[in-house]
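Report on the structure given below.
A single protein chain has been omitted from the complex, and every remaining protein chain is retained in its original position.
Chain IDs A, B and C follow the sequence of writing; residue 1 opens each chain.
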Amino acid sequence: MTLDEVKRHIEKHLPGVALKPVRESLLVENPLDLPRVVEFLKADGVLQLNYLSSVTGVDYLTFLECVYHLYSMENKTYSLQLRVRVDRENPHVPSLVPIFRGAEFQEREAYDMYGFQFDGHPDLRRILMWDGYVGYPMRKDYKQEDSEVLDRDDIEWLQKHGVSVAEEHIKMAESLQTGGESEQPESEQTEG
Amino acid sequence: MFFGLGILRGMNITLMNFIRSYTRKRGSGEIGALTTVQYPEERLPEKEKFRNFPFLIYDDKPEDLRCVACDICAQDCPPRCIYIVKETDEAGKPMKKPAVFDIDFTVCMNCGICEEVCPFDAIFMDHEFEIADSDRHDKLLYHRDDLLKTNEHFHKIRPNDGREVDTRLAEAKEAKAKKDEARKKAAEAKAAAKAKAEAEKATEAKEDKPPETEKESDPQ
Amino acid sequence: MFEKMRVKTKVIDSGKSGLDTQTLEVNVGPQHPSTHGVFRMTIVLDGEVVKSLRPVMGYLHRNHEQIAENITYSASMPYTDRLDYFNSMSNNQAWAMTVEQLAEVEIPDRAEYIRVIMSELTRLVNHVSVIGFLLNDMGAFFTPTLFAFREREKVLDVFEAVSGSRMMCNYLRFGGVNRDLTDDQLGQIKKIVADFPAFLDEFETLLAQNEIVCMRCQNVGVLPAELAINASITGPMLRASGVNYDIRKVDQYSVYDRFEFKIPLGEKGDVYDRYYVRMLEMRESLKILNQALEQIEPGPFMAPKVPACLKNPRNFKPPVGEAYGRVEAPKGELGFYVVSDGSKEPWRYHVRAPSFINLTVLEAMCIGYKLADAIVILGSIDIVLGEVDR
Partner (left out) sequence: MDQMFVNIKAALVGLSDKVFPDWVGVLVSIAVSIVAIALLGPLIMMYLTLIERKVVARMQNRIGPNRVGKYGLLQPLADGVKMLIKEDIVPRNADKVLHLLAPILIVAPALLVFAVLPFGRNMTAVDLNVGILFFAAISSIGTIGIFMAAWGSNNKFSVLGGMRSVAQMISYEIPMVMSVVPVLLAVGSLSTNAIVEAQADWHWFVFTPWGFLGCVIFFLCGVAECNRSPFDLAEAESEIIAGFHTEYSGMKFALFYMAEFMSAFTISGMTTTLFLGGWQGPLLPSWLWFFLKTYGLIFIMLWFRATLPRLRVDQLMALAWKFLLPLSLVNIVATCIWHFLSDEAFFTPAAFLVPLALLVFSYWGLMKLNQPYMPEKRVYPLVD
């Protein structure tokens, strides 16, 4: 079956589901349709896509995308890639855990890294980062909280090699060293 | 089958290994022979391709490094552990020589990519692995002079690669010399022609622009 | 035996004994001898019986994906070595395959054969060490591990001679391999392959019929086939549950379609099956290796630099697009999902790590068994924390 045929096949059985082919894959236009589509694909006699290989997120700056790779353990020839697109600010995606247990950890990871809110996930906690961590490190606009903080060793090293270091960085390093409150410096890092 | 037979069979295996550890020759690779090597006294033969930490190569004098501070390795290094600053002459013009060439061995992950990407055969992976030290900041940050090793050293640890690189360099040099010659001839011919043509004007036209290196140049 | 134990648990549960019992919460790990790294299981115990188990991971997290999105495609290769550090060659293969798919690169035959040989050797290395460690988890005093390591060393010697490093091989390149295999090295591999069955026999005599091993492994940690499929379990673990799914057969990537080999399937999906399927898989790997070593022919080991992106490996810029490449790594399906925006660095780089996803069913497999079983079940999943935490 080609992608178009699959699209038609799904649309025939699930009226009201809007699909759009995007680069060898199908985009489920409304994220809320996703569980229906996946459930259909899993139970469907022809496709039997009963193996959810991979769930992951992608940040496209204007929106977030969740990518699902489905394979079949029965009918080994066919595979399908599904994707949903959600708003960056409010990335709610229905969870696939009720249908595929295999999505459990991967959705947790996507939540951890991109901040997807998987509605219906039984245990949506951070998985790789620690509890209480703020921010979603894989988003393209993520700024590491201490990326502009230089260590005292770094400063010494830079100075030794004749690179001038801004005053704030030195102050910052001192305050870190003495265990003081850290403040974000405004200026750019001076290292070339 | 009697309960315990499997255990007895397993115990037979360990007993055979025990006995063979005395009867079979150590390091012969046979089942049951001792396999360990008493490390500081005995060492396994070094494989030629073995890679560990990088070193900088020089031909005759430590002053003429092959490295031209093109910064390719620094940019391609996956963990970015190489730091290069070009040397400048009195006028402040950057020269093709590193003033600073630092490799942080605490960060280096021995991948050998610097060796692969270097267009000048200037950096190679060493076989030296006993570099443990008590201070990870100063002692394991290797500077240019710590990294320098001779071509002989390279030949010693990697004879085949050494030969290959040398022939390659020699060929390049020859080619360069040929090209230089050709260019010189061309320039001479041109100059002669020019001189002929512009003899009356009595102006001189001579190119002495240094020729570019043969290999891929710095992408920057 | 399992049934009996369940009955016993129920008695405790019903509280009819009239004793005031208390559950015990134990943190197994992150510093624990048999969590295979820095992995933590928060186990609630009733006596010795596991009531609930929560895996906690991330202690080795280094945001591998973020790193890879900030460096060039080829610079990611050495980083993939560090994913599952037992099997750097298969990791390399998966990453190289994905990028080649993206950039539409044809790989010469010899390179494909070398890749197959390397990844099958890797499978041998992985499976012997896993079985050794599994026995360690059961309490054998390192003998199986050291026997396994004895053989593993021979393979690692080849890896070192070929790639320069024993474990962090960084050997494959987009379009082929880094260097050619010499005849000498091929001979060395042939010798390993020829000697390996004797070792496997020894290993099997040592363990397979051992009553204690059987008692500890059989009917412990049963994973039903439906749950295994539903939870996206892959690799020997899935096949031990009796599901015939091997990506080498399904996708027939590389040159796997040219070899004659079978897939061993388990009967019950317990720890013993997982152990024994690995033993049998090694024998099949040896078959593949024998055929590959026979069929390999001299030729180029790098693709000709035809696609523009291959011209200069340092400036490798695949076309805009995306690809999902997967291989049958020794631990299961190792997939790389990569989105390219046409620049030198991937826009999105995702690793579908088999041991991470195989952990999903850990709790389901452990509940109702003893603490000692939980350790063995974890060992039989075969995780490497470099890959789990990434």
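Criterion: contacts are C-beta pairs under 8 Å (C-beta built on N, C-alpha and C of every residue); 3 or more make two chains touch, one makes a residue touch a chain.
Everything quoted here is computed from the prediction, not taken from an experiment.
Considering the complete complex, the chain that is not shown touches B, C. When the omitted chain is restored, the residue from C:Ala161, C:Val277, C:Ala323 or C:Val339 that touches it is C:Val277. Screening B:Ser21, B:Thr88, B:Thr106 or B:Asn160 against the full complex identifies B:Ser21 as the residue touching the chain left out. Among C:Val213, C:Ile247 or C:Ala323, only C:Val213 touches the chain that is left out of the view. The chain not shown here is touched by just one of B:Ala33, B:Ala172 or B:Ala191, and that residue is B:Ala33. Residues of chain B that touch the chain left out of the display are 1-3, 6-7, 10-11, 13-15, 17-18, 21-22, 32-36, 38. Annotation for chain C: contacts to the undisplayed chain at residues 1, 4-5, 24-26, 32-34, 45, 48, 135-143, 146-147, 150, 206, 209-216, 218-219, 244, 249, 262-268, 272-273, 276-277, 280, 284, 370-373, 375.
Please note the rule applied: only the chains that are shown with their structure count from here on.
Between chain A and chain C, the centres computed from C-alpha atoms are 24 Å apart. The geometric centre of chain A is 39 Å away from that of chain B, both derived from CA atoms. Among all residues of chain A, none touch two or more other chains.
Residue positions of chain B in touch with at least two other chains are not found. Those residues of chain B whose C-beta lies close enough to touch chain C in the complex are 3-7, 9-10, 12-14, 17, 29, 31, 35, 47-51, 72, 76-78, 109-113, 116-117, 125, 216, 219. Contact residues of chain A toward chain C in the complex are 23-24, 50-54, 56, 58-59, 67, 69, 71, 73, 76, 81, 100-106, 109, 113, 126-130, 137-138.
On the side of chain C, the complex with chain B involves touching residues 71-72, 74-79, 81-82, 143, 147, 150, 153-154, 157, 160-165, 168, 170, 178-179, 195, 198-199, 202, 205-214, 312-315.
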